[in-house]
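Presenting chain A:
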Amino acid sequence: DAGSPTKVAGAPKPVITKAVKGEQCVEDTDIMRRDHMKFLNHHRDETVVEGIRTKKYSLKECINCHASEKTGSVAAAKDDFCVSCHSYAAVKIDCFECHSTKPQGSVAQHALNAETAHYRHKLAAQANSKVSAEEMAGIVQ
Partner candidate 1 sequence: MAAAEFDVPELKDDIEVPKIREGSMAHAKSFLAPKPVQDFMGYPHELSEDWKERAIDKMGDLLGKYRSLKVFLDACVHCGACTDKCHYYLGTSDPKNMPVARQDLMRQVYRRYFTTPGKLFPKLVGAKDLTKETLDDWYSYYHQCSECRRCSVFCPYGIDTAEITMAGREILNHVGMGQKYSNEILGKVQKIGNNLGLPGPALEDTLEGLEEDIEADTGVPVKLPIDVQGAEVLLVTPSADFFSEPHVESLIGYAKVFHAAGISWTLSSHASEAGNFGLFNGNYETMRKVAMRIRDAALELGVKRIVVGECGHAWRVAYSFWNTLTGIGYGGNDPFSIELQKQLDPNYPQPQHICELTNDLIKQGKIAVDPSANDDLVVTYHDSCNVARASRMGDEPGGQFAIPRELIQSVANNFHNMAEETIYESTFCCGGGGGLLTDDLMEVRVKGAMPRMTALNNVVKEHQVNFMATICAICKAQFTKVLPKYGFDMSMVGGVHQLVSKAIKLD
Partner candidate 2 sequence: MSTVTIIYAGMFYIATLLLVAGLVYKIFDYSRTPAPLKIPTTPAPTTQKGVIYRMAKEVVLFESLFKSNKWIWVFGWLFHFGLLLVLLRHLRYFTQPVWFWVDILQPFGKYASIMMVIGLGGLLARRFLVDRVRYISTPSDYLMLVLLLAIGLSGMMMTFVTHTDIIALKGFFLGLMYLDIQPLPQDPALLVHLALVALLMVIFPISKLLHAPGLFFSPTRNQADNPRERRHVAAWAARLDQGN
């Protein structure tokens, strides 16, 4: 089941928590595993320098989907999505020195996952302010 450690008796592997929403990543999992940093970096430059604000490769969106249900973050605990892989691969990233590791603010929807708005409840349940049904409907349309 999603989120449970894939640790078997044999070779150790990282815990990769299933994304909270959606069935599929913005690209094939295979590609994401190899090249997510390329997408992120490319998108980063476009956003910051040119002001292009598409959602597909936005870091905020990654976090929205991949934040752990337990910690609400992608990098707060050692089994959280980004961290578990990165400590396994010993690749340091400094993204979260600046970027919040938690979904926050306007949870924009993802083009591929329009129908998965139910996920909002999970986060909304933890949020300070309740999200009204109308509001949600407004966002999802």
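Basis for inclusion: all candidates are chains of the complex that A comes from, given by their letters.
Everything below uses one rule, namely that a residue touches a chain if its C-beta (ideal position, glycine included) is under 8 Å from a C-beta of that chain, and two chains touch if they have at least 3 such contacts; residues count from 1.
Predicted model only: the values in this text are computed from it and were never measured.
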*From 1 or 2, the one in contact with chain A within this complex*: 2
*asked:* Which stretch or stretches of chain A touch candidate 2 in the complex?
replied: 8-14, 30, 33-35, 37-38, 85, 87-92
